[in-house]
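Next up is a structure, given as structure tokens.
All protein chains but one are shown at their positions in the complex.
Letters A and B name the chains as they come in the text, with residue numbers starting at 1 for each one.
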Amino acid sequence: MSLVVESVAKSFDRFAALNGVSLAVPKGAFLALLGPSGSGKTTLLRILGGLEFADMGRVQFEGEEWLSLPARERRAGFVFQHYALFRHMTVAKNIAFGLEVRPRAKRPPRAEIDRRVAELLSLVQLDGLGQRYPSQLSGGQRQRVALARALAIEPRLLLLDEPFGALDAKVRKDLRVWLRKLHDATGITTIFVTHDQEEALALADLVAVMNQGRIEQIATPEELRAAPATDFVAEFLADQRVRPTPLAANVVALR
Amino acid sequence: MLQPRNAIEDPRFFRIVAVIIAALFIALNLLLPLLVVFSEALSSGLHAALVALKEPDARSAIRLTLIVAAITVPANVIFGLAASWAITKFDFWGKSFLVTLIDIPFSVSPVISGLIYVLMFGMQGWLGPWLRDHDIKIIFALPGIVLATIFVTFPFVARELIPLMSDQSRDEEEAAVSLGASGFSTFWRVTLPNIKWGLLYGVLLCNARAMGEFGAVSVVSGHIRGLTDTMPLHVEVLYNDYQYVGAFAVASLLALLALITLLVKSFLEWRYADEIAATHRH
Partner (left out) sequence: MSSIAGSSRIAFRKPSALPGFLPTFAFTIFYLSTVVLIPLAALVIRPWSLGFDGFIAAVTTPRVLAALELSFGAAATAAIINTVFGFIVAWVLVRYRFPFKRLIDALVDLPFALPTAVAGIALATLYSQKGWIGGALAPWDIKIAYTPLGVIVALTFIGLPFVVRTLQPVLADMGPQAEEAAATLGATRLQTFVRVVLPALTPALLTGAAMAFARAVGEYGSVIFIAGNLPMVSEIAPLLIVIKLEQFDYAGAAAVGLTMLAASFLILLALNALQGYLSTRR
């Protein structure tokens, strides 16, 4: 188990966003945090990314005490729902950012940085767009830049906060397929927050269904469909239990 | 004390230093001059300050200032309302040019604002000889002062209203018209309530500036004591005469006006924040 979360709790003023959450994720797995708004899934993700601080609990990642590490030292790539691209920088500069801010000792030479940026642009199928600015790209393209930027730092953990939430349905479906392929190719432990059951069940190896700051059930998509542990899970996944649509079987190229 | 914001907080030391620098700069630059005004006015005691204010020239100055404001502000309100109605409820060629024109007084030195009226109506101005022949006084008299003050302050109301009314869609007015309301009735019953806070701000700022204008009025007024000295000009006259208590006493009145303006503005922003936000989001 490379990621172990133990009884993490977090409150904002008097609102308990997380009520003692525990889970374990094997290395290289794709975990979806699924739930309605207010369930605490984004809070948990942000705690894992170092953008929020837990009130209680413990997290271990690959043996390290994760919560005592500041965000900048975690090498946890974070992809935001609204991309959070640096608008005054080109696509190439955005992607190179994580490499350029490294301390001199650890910084790769210029040529190496450029090479990696080109590689990543290829990987996310945005070749030749390196000199554009984010304002000149479509939503789907921007999200791919955001992903490339997060991947540039060779993250140990990839955290995605409803990354397709701001995109329209068709783009979302295409990117979903593409993300899964990416994950299979890179093997990075990935945690993905969404409120869309179809998306979660199609994409993930493991799904943690959350509600009001607690995990109701954590299991593979098949187990969730076949044997929902609580009423909430059963209701939440109601329309997904009829027609399973696993993604591994589809291979769709991204235009 | 200095509350952090989760993961991207600035280091504590930096926060403390930044706040101290900001506070010192404000105190030095803004607070001290304000305190000096009151301190100097009261340097010979409250009684002396009040006596200075009751002096006939001071009283005429106060009266003149009030008269000028009483003419200027309503005129500029009417202009502001007309201009923003024309600009925000209709689309026409040259609209943004018109808006730029309205902004002109803001980028012009107050002295130049007065200069242009002297060039028009002064002794050697375009209309100078004609005015002299008909014994009409504009420069060195009330009309000139009013004109110069209008020039300097007329953008205030318009500038408050134009972005506000641009933000609001025309739907409500169009609905009123479709229900049979006349233009004026639509304006009075539908538009006005939506812009009342913006209008009030604009009036406050316009008034404060109208009463406090110095440079433009100085050029057109001729400094005839007791006749064409507004309060700010009277402050200058007294100060140059070394009558510091008098100068600062009148200045204190103006400073009080400024403080009241700021206070009312802050209070309105605090108390009606929701309403103001709502009118901005139509």
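Everything below uses one rule, namely that a residue touches a chain if its C-beta (ideal position, glycine included) is under 8 Å from a C-beta of that chain, and two chains touch if they have at least 3 such contacts.
Values in this document were obtained by computation on a predicted structure and should not be read as measured data.
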Candidates B:L34, B:L50 or B:L192 - the one touching the absent chain: B:L34
With the missing chain put back, which residues of subunit B would touch it? List them for me. 1-3, 5, 7-8, 10-11, 15, 18-19, 21-23, 25-26, 28-34, 36-37, 40, 78-79, 82-83, 85-87, 89-93, 98, 101-102, 104-112, 115-120, 122-126, 147, 150-151, 154, 170, 173-174, 177-178, 182-184, 186-187, 205, 208, 211-215, 218-219, 231-233, 235-236, 239, 244, 247-248, 251, 254-255, 258-259, 261-263, 265-266
Which positions on subunit A touch the chain that was left off? 49-51, 70-78, 80, 82, 84-89, 97-98, 101-102, 133, 135, 146, 149-150, 152-153
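Criterion: only the chains that are shown with their structure count from here on.
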Which of the residues in subunit B come into contact with subunit A in the complex? 6-8
Spell out the residues on subunit A that touch subunit B in their complex, using ranges where they run on. 50-53, 70-71
